[in-house]
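Before I ask anything, here is the structure I am working with.
Here the complex is missing one protein chain, while the rest keep their positions.
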Amino acid sequence: MWQQYEIQLQTRRRGFHLVTEEIVSRLPGLTDISVGLMHVFIQHTSASLTINENADPTVRSDFEAVLNRLVPEDEPYYQHTLEGSDDLPAHIKASLLGPSLTIPVTNGRLNLGTWQGIYLCEHRDCGGSRRLVVTLQGG
Amino acid sequence: MWQQYEIQLQTRRRGFHLVTEEIVSRLPGLTDISVGLMHVFIQHTSASLTINENADPTVRSDFEAVLNRLVPEDEPYYQHTLEGSDDLPAHIKASLLGPSLTIPVTNGRLNLGTWQGIYLCEHRDCGGSRRLVVTLQGG
Partner (left out) sequence: MWQQYEIQLQTRRRGFHLVTEEIVSRLPGLTDISVGLMHVFIQHTSASLTINENADPTVRSDFEAVLNRLVPEDEPYYQHTLEGSDDLPAHIKASLLGPSLTIPVTNGRLNLGTWQGIYLCEHRDCGGSRRLVVTLQGG
């Protein structure tokens, strides 16, 4: 009924990255679930997870460009600046997009729409490898 | 313990729309759950779900106005422009608001606050009918 996995994602550069396959390939128990939910949680405060288009890579580069304008670096009023100019914006972006996703599982597969994929949103210049906790439940 | 429903929402125009009743009316098993959770997931990348005020309709029109200013159309730096000027902003708005909601179920009902309702956030000019996957669990 319950399975839990820790997954260490490959290090990626700042930006938005499709990681659906990297996650699903680490969940051997997924195929045993006919109806259930997958919860994936990122244990960091400067990277996040979202779901968006899995086809055209310019969607992902536009995400980076838009988020950088929504939450710019080096605003004179920022106080939390000791860890670099990318750090405070990374925290804000992480909360706007969120630290977790819950996705329905149907007949042993993630029940995503045709064009949906899981994005790792890496908001730091050098964020390193990111750790996920995946919790699967179902019957 | 587990129930899963596919729901096709009525087509709605671009904007923010209250859909609590349209969803709940399709969940005959909801009343059987004394303690549990409802998870609702939209299988699209240019529409989203959120919870906000269920009373004054100007909250919903203000949502549309504010989101259009936060993520404007036709920015010269956008690269993903082939599907129309509303498309890339729709993807960004969808990720800012998110593709799913999880709501507590108590005594056979969604345990929402007095003023809370579920919004379908339709970010495309002509998005068509949107498909949801609702997963109910509880005891």
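Some notes on this structure:
Labels A and B are assigned to the chains in the order they are written; within every chain, residues are numbered from 1.
The rule is short, and it goes like this: a residue touches a chain if its C-beta (ideal position, glycine included) is under 8 Å from a C-beta of that chain, and two chains touch if they have at least 3 such contacts.
In this text the structure is predicted, and so the values were computed from the model without any measurement.
One of A:Gln79, A:Thr114 or A:Ser129 touches the chain omitted from the figure, and that residue is A:Gln79.
When the omitted chain is restored, the residue from A:Leu18, A:Ala65 or A:Ile92 that touches it is A:Ile92.
Although one chain is hidden here, its contacts on subunit B can still be listed: residues 35-37, 50-53, 56, 58-59, 61-63, 65-66, 70, 96-98, 101-104, 106, 111-116, 119, 137-139.
Listed by residue number, the positions of subunit A touching the unshown chain are 1-4, 39, 41-45, 70-71, 75, 77-80, 88, 91-92, 94-96, 98-100, 102, 131, 133, 135, 137.
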